[in-house]
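Left out: one protein chain. Kept in place: all the others.
By written order: A and B. Residues from 1 in each chain.
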Amino acid sequence: MKDVSFDVPEKQICGFIGPNGAGKTTLFSVITGAHKPTGGKVSLRGNDVTGMGSAALVKRGVTRTHQIVRPFRAMTVLENVQLAVHYGRRAVSRTAVAREHAMDTLKMMGLQHKANRMASQLSLGDQKRLEVARALATVPELILLDEICGGLNQSETRVMLDLILKIREQGTTIMYVEHDMKAIMSICDRITVLNFGQKLAEGKPEEIQNNEAVIEAYLGKPGSAPRA
Amino acid sequence: MTASDYLDLIIKSLLLAGIYAAMAVGMTVIYGVMKIVNLAHAGFLMLGAYFAYELFDKFHLDPILGAALALPAFFLFGMAVHWLLVRWLPSSDTPTLSSLLLMFGFWLVLQNVAYQCWGNEDYSILTPRTLSSMQFGEISVPTVSLIVFVAAVVSLIVLQIVFNKSWFGRSMRSLIQNPYASQIVGVDDQKTARLTFGLGTAFAGFAGALLAMLYSFNPDFGRPFLLRSFVIIVLGGLESVSGVALGALVLALLETFTVQVLPASYQPAISFSLLVVVLIIMPKGIAGLMQRRLKVT
Partner (left out) sequence: MASRTARRLSMTLPWFLFLVLLLLPLSHPSANTVRLIFTTSVWIVAGIGWNLLGGLTGQVSFGFAVFYGLGAYATAMMINAGRSPYFAFLGGMAIAVLASFLVGMPTFRLRGPYFAIATIGVGEATRVVMNNIDITGGASGYRILEKRAFNQIEHYYSAIVLMAIALVISSLIVRSKFGLALRAIKLDEDAAAALGVNPFLSKLWIHAIAAGLTGVAGGLYARYHAFIYPGDVFAFQTSIYILLIPVIGGIGTVWGPVLGGIVFGIVEEELVVHFPNIHLLLYGSILILIVLLEPDGLLGLLHRLARLFRRRSEDSGSKQADEVVWGSGGLEGREL
């Protein structure tokens, strides 16, 4: 990736789109400390947090979900979330309190009835919800959502999008990557378009929809024959 | 030390590096393709040594021929082990607890079998060549070391050709680089894994037979070489045979030169220290290397 720079204003939903391999997931990994960047800077409210480890960033209120869900399969749903409450920004240490907080988060995600199931027994939709619940339980100020609607059907997607809006209402800033164009256009305040590791465009959803460079990247050059 | 002493040591290291590379490459291919740290590698090395010994003792077969015969014999043996044990392991893109414990258990079994067959005395293979040496100007080189070196290098070159040219080599490389994508394009991962395990075992047996020409051995023979093999992998990476050769050279140089100042019994401590130093100095280099392969999501 090179020369990608942008600001994420607080309490907004910022979407990131781009064709496969554009570098969206890599971008997320760099921001959340899973990968160290070879150059460039990540700052949070003016503080440099470049190259800080994932764990330290969580304590500062930055967390993410994974595109391919990664629940702890041999733990219960509740334990999955409880862990996040213990080690998140609030660092709750009492088990009973942590469980309560975890249950609250599960309720918000509609998973409270499945709290004692093993995570491996959940459906894909529920696993995606668990992924979000876990991230939320760390009480983030900035949450990076990586394709949490991928593989969900329409009604499940609708529910998930409502949840994202609810998260913003609580004052959390959201960075959101999704392939589903309709989904991202419908809820984002701002959108950044990436292509081959570079920034192509940035702006409000309607501006992006009419941006020629973006249309070109997705559909190929107008007039030229589509490549086989 | 004089200049010719240095030259002598460097040549010694080079010769040692050849056999080290042949020894490590078996572990490398298995780790690369299957993400299994083959602790039984030590057992295969040890069996290779006894294999050459038995052929020499019973049929007066030259140990170098014994080593060559070890290749097909251990290839079949490795495939059998894979079919019998390894294929039941859950597949994973990182080494698992179960794979470590399974290979460890199998190593213990091999060791015990060797104790039963040959007892715990040291054996060695003595041929007329063992004590002879060749003179190149001022430098004299033990004949056996030279033969072992040539055999090791030839085997590595053949492996490199297999790696680059054959169907099997291509599937192996694709599995090393990206297991998911390879399966999508139709690489038969089970078959490749079985052949890979055979290949890794073949090289272990071969290297064990070569080592038997240099050192005396007992059923615990492979252990010090296990850590060495792994250090070489860490140093050289999984990319290529030449990487392994480079790692082997670094370790061989270090061992040959430290023997001048440290007692030989501290040798095992050296490979460990090297591992620690490498991990501390260039952890990102290696981690990057491993990670690049692990997740390209």
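By definition in this document, a contact is a pair of C-beta atoms (placed from the backbone, for glycine too) under 8 Å apart; a residue touches a chain by one contact, two chains touch by 3 or more.
Please read these numbers as outputs of a predicted model, since none were measured by experiment.
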{"item": "Among B:F104, B:F168 or B:F257, the residue in touch with the chain that has been omitted", "value": "B:F104"}
{"item": "Residues in chain B touching the chain absent from view", "value": "37, 39, 85, 88-90, 92, 94-98, 100-102, 104-113, 115-116, 223-224, 226-227, 230, 234, 263, 265-266, 268-269, 271-273, 275-276, 279-280, 283, 286-287, 290-291"}
{"item": "Missing-partner contacts on chain A, residue numbers", "value": "32, 34, 53-56, 58-59, 63-64, 66, 70-76, 79, 82-84, 86-89, 91, 93, 95, 98, 116-118, 134-135, 137-138"}
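Just so it is clear, only the chains that are shown with their structure count from here on.
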{"item": "Where chain A and chain B are represented by their mean Cα positions, the distance between them in whole Å", "value": "44"}
